[in-house]
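The complex appears here without one of its protein chains, the remainder shown in place.
Labels run A and B following the written order; every chain starts at residue 1.
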Amino acid sequence: MADEAHGAAEAAAPGMPQLDFSTFSNQIFWLVIAIVAIYLILSRVALPRIGAVLAERNGTITNDIAAAEDLKRQAAEAEDAYNKALADARAEAQAIAAEVREEIKADLADATAKADADISAKAAESAARIEEVRAGALEAVEAVAKDTAAEIVAALAPAAADESAIAAAVTNRVKG
Amino acid sequence: MSEDAHSEETVDAHGAEAAHGADAGHAADAAHGAEGGLQIHPMDQFIVEPLFGDGGIGMFSITNVTLWLFLAVIAVVLLMVVGTRGRAIVPSRAQSVAELTYGFIRKMVEDVAGKDALVFFPYIMTLFLFILMANFLGLLPMSFTTTSHIAVTAVLAMAVFLTVTAVGFIKNGVGFLGLFWVSSAPMALRPILAIIELISYFVRPVSHSIRLAGNVMAGHAVIKVFAGFAGVLGLGAVAPVIAITAVYGLEVLVAFIQAYVFTILTCVYLKDALHPSH
Partner (left out) sequence: MEGDLAHIGAGLAAIGSGAAAIGVGHVAGNFLSGALRNPSAAAGQTATLFIGIAFAEALGIFAFLVALLLMFAV
């Protein structure tokens, strides 16, 4: 080191070490080495690595969001399907209910018709029987009248007691 | 803080010893001489000393500057390389910090200087991390703050200045001089403004470097002054200790803000070089 440099350093050293020019070359030399070292480390190793990690994370996040969207869509689809199934089931239930109702109505109508038929059949039967009874009664009345007439005729005029004639006469009378 | 005893005799008596850094640990004592009374030497912490042996400081001698620059490099490596070795998608704490720093500076470069300045991103990242780590390491007790030295910050600032000027002329050719010709001003004012712009352009590296060194130096010196008071007061030194704590907190903030300001100003200068139109 030159003596002049030391002379200058002498004045400054006790006061401001920052102005001690004799140390400048040393500081600058090591500073340049440090800066170049940091620059190389950062530009070669650290920054590409961090950039890659960040890009990868962005990719992952994008993928995850896409996956989430997909799942959401699937969930919506499932819900739609569920709603559709529910509506179908409801419609079916309504259809079944309607069918059952129709069936019951038909059964009821059948039963009513049957009952009606029964009733009318019975009524007809009853009417027939009444007619029969009435006919029977008329016949009985005719028979009684014939018998009575025959008896009367036999009692009044035994000679004239022709049964067939009397019967025809009575029948005529009854009918007329 | 210089005492009266810095008279000719003291310097003469101790001159040779001090200049050659007689003994690494005693360079400061030698420089100050032996005196009584209030002894506060706030600037002693900035003295550059050889780590091994004695003798002068040559260009390649290993000094405390070398040590703390090396530690700053180690700190950067620990954070940016060792911290991110996992390359995890879900990051560890160190990796989050590294990624946060990466994103912070990248966004700053992009926002302030524009997308085409991303070529300089590693360079700006280097500046930021180096200054940040050097500032924080300098806040450790008994440490040496490399960024408090004008020599260091001047090199950083001159590197930025030369890069920016070179980039400006390479990208824009003579058009870069349009930076000094304020086309939006009235014609009569333009020459005056050009002179002012020119001066302010060349003051940039000066203010750029002195801002950083001055801030760091001032904070450390203030802490040392209060520490000197505390030393004099002994056990009753409550007020100085509180003051040291407060200033230290401020210094932690300043350490970050100065790194940030240095970086963002680099981006601003870079923007001027890439897009010189006003």
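Here, a contact is a pair of C-beta atoms (placed from the backbone, for glycine too) under 8 Å apart; a residue touches a chain by one contact, two chains touch by 3 or more.
Quantities reported herein were computed from a predicted structural model and do not represent experimental measurements.
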- Residue in contact with the excluded chain [from B:Lys171, B:Arg211 or B:His275]: B:Arg211
- Query: With respect to the chain omitted from the figure, which of B:Val112, B:Val155 or B:Leu179 is a touching residue?
  - Reply: B:Val112
- Where subunit B meets the left-out chain, the residues are 1-2, 4, 43, 108, 111-112, 207, 210-211, 214-215, 217-218, 257, 260-261, 264-265, 268
- Contacts from subunit A to the absent chain lie at residues 11-12, 14-16, 19
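Definition applied: only the chains that are shown with their structure count from here on.
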- Item | Centroid spacing, where centroids are CA-atom means, of subunit A and subunit B in whole angstrom | 76
- Contact residues on subunit B for subunit A in the complex? 2, 6, 11, 15, 18-19, 31-32, 43-44, 46-48, 56-61, 63, 65-66, 69-70, 72-73, 76-77, 80-81, 84, 87-89, 91, 95, 98-99, 102-103, 121-123, 125-126, 129-130, 146, 148-152, 155-156, 159, 213, 217
- Task: State the interface residues of subunit A toward subunit B in the complex, per the touch definition above.
- Result: 1, 6, 9-11, 13-20, 22-35, 37-39, 41-43, 45-47, 49-54, 56-57, 60
